[in-house]
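Supplied in structure tokens, the structure appears directly below.
Take a look at subunit A:
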Amino acid sequence: MSGLFPLLAALLAGLSLVGLFRARTLLRRILALNVLASALFLLLVTLARTEAGLDPVPHAMVLTGIVVAVSTTAAALALILRATEPPGDGKEP
Partner candidate 1 sequence: MTEGLALIAPWLIAAGVGFFLTGALGLWRFPDAYARLHALTKADNLGLGLLCLGLACQAASLSAALKLLLVWGLVLVASSIGATLIASTALARGLRPVTRRGSRRGARRGARRGSRDS
Partner candidate 2 sequence: MSAFVIGFDLLLGAGLLWLAWQALFHPQPFAAVVHFMAFGLMMALAWVRLEALDIALAEAAIGAGVTGALLLAALGRLPDGPTPRRLLRAWQRPPVALALGSVLLLSLWLVWVAWQLPRPGLAAEVTAALPESGVRHPVTAVLLNLRALDTLLEVAVMLGAVWLVWSLGPELRPYAPVTALPGLPALTRLLHPLFLMVPAYLLWRGSHAPGGAFPAGAVLGAGGILLLLADGVPWMQRPEHQPLLRLLLAAGLVLFLGLALGGLLLTGTFFAIPLAIAGLAILAVEVAIALSIALMLMACYLFGEPGR
């Protein structure tokens, strides 16, 4: 099969690293990390297509990775909200 998807994964990973380093706000940094994770998942799944058929182990790893990525995103977002919110503002309507 063509090398289009590995190339796409490499470009996405490079783009997200550039975005990660150039980000001005923390929200952008979270977005960049998520895009980076997607690029790596894409690479893993592309590498799972061997001559012997689909390799289920990388698929399972990517499934695990997606759930870990969403929990880290949630934790990081909560940290950002606490960092920007003035204290005691949480009870406001």
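Here, contacts are C-beta pairs under 8 Å (C-beta built on N, C-alpha and C of every residue); 3 or more make two chains touch, one makes a residue touch a chain; residues count from 1.
How these were chosen: all candidates are chains of the complex that A comes from, given by their letters.
Only a predicted model underlies this, so the values are computations on that prediction, with no experimental measurement involved.
Shown alone here is subunit A; of the other chains of the complex, listed as 1 or 2, the one that touches it is 2. Looking at the complex, you find that subunit A touches candidate 2 at residues 2-19, 21-25, 27-28, 30-32, 34-35, 38, 41-43, 45-50, 52-57, 59-64, 66-75, 77-82, 84-85, 90-93.
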